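With one protein chain withheld, the remaining protein chains of the complex are depicted in position.
Up next is chain A:
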Amino acid sequence: MNGDIGLWAVPLAMIGGAIRVSTPFLFVSLGEVITERSGRINLGLEGTLVFGAMAGYALAYLTGSAWAGVGAAALAGLLFGLVHGLLCSLPKVNDIAIGIALMLLGTGLAFFFGKPFIQPVAPDLPAINLGWWSDLPQVQAALRVNVLFLVGAALAVALAWMLRKTRIGLTLRVVGDSSDAARALGIRPARVRILATAFGGALAGIGGAYLSLFYPGSWNEGISSGQGLIAVALVIFARWSPINAFFAALLFGAAGALGPALQSVGVTQGYYLFYAAPFVLTLIVLVLSSSKSGALTGAPRELSITK
């Protein structure tokens, strides 16, 4: 609680914010990368995230174990993903419409079942202190890294390797790029897509559990400020690459910490403007990275938005 570090507080807070705030973005967008690589879009992940936050908090409170909560959130997310995947496999069903329906269903169910869990205090997920080398409490606080963040980072690398080097990755990419080619290879596209969507749902559920069990670490109905929706957009921003999704999530977390950090060092005018930083940043990066020839480079061709 001592030591005035002046303007250094801003970059430090942004690093800390990147680590603290990015994890939900990271999990949701990694899951959605896999789902979209198989040729489906699941817009319902916002609902899955909120339901995962509720389910995780509720189970952690009831069992006294935060990890049981994470498991429950993943399972709940898996079920939501399965529902989306199965419904979209029916003929003439639009994945975007189902996604929106599931988003409303997920938040509605979470609010309904979550009522008794707003008040109780559930155990938090453990964090690892990577700031032990510093005497500054600010540095120590910024580098209190949650295990899930590290898991997410490792998962990004693993998924990138999986997509590029393994048979599962190849299957996913074939299904995502051409249903016909997949069928010719003896792959059933619908089944792959159902599994990919279920996987994406499970990761989104874990992202929700991070919100309610670590940061900010409590369940209430305003827990998500649209992280699930933003993360779906991040996937396009990340050009369907898990590694890019990791950096996009970090960038969003850091930009989100800018507003409070600037106010804390005395830059107090125009904070509404700073709070828009993540979105302004997205626009700038999208404009800079756009090109006339291949605006959707890397997009799976079976996606309903590219078809």
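The working rule: a residue touches a chain if its C-beta (ideal position, glycine included) is under 8 Å from a C-beta of that chain, and two chains touch if they have at least 3 such contacts; residues count from 1.
Going forward, contacts and distances are computed from a predicted model.
Peer 1: For the chain that is missing from this picture, which UniProt protein name fits: "BMP family ABC transporter substrate-binding protein", "Acetolactate synthase small subunit", "Pyruvate dehydrogenase E1 component subunit alpha" or "Sarcosine oxidase subunit beta"?
Peer 2: "BMP family ABC transporter substrate-binding protein"
Peer 1: Quick one: say which of A:94, A:166 or A:263 touches the chain that got left out.
Peer 2: A:263
Peer 1: Among A:172, A:223, A:236 or A:249, which one touches the chain that has been omitted from the display?
Peer 2: Looking across A:172, A:223, A:236 or A:249, the contact with the absent chain belongs to A:223.
Peer 1: If you put the missing chain back, which residues of chain A would it touch?
Peer 2: Looking at chain A, the ones touching the missing chain are residues 1-5, 9, 12-13, 16-17, 20-21, 46-47, 103-104, 107-108, 111, 115, 118-119, 121, 137-138, 141-142, 211, 215-218, 220-223, 225, 227, 256-257, 259-261, 263-266, 268-272, 275.
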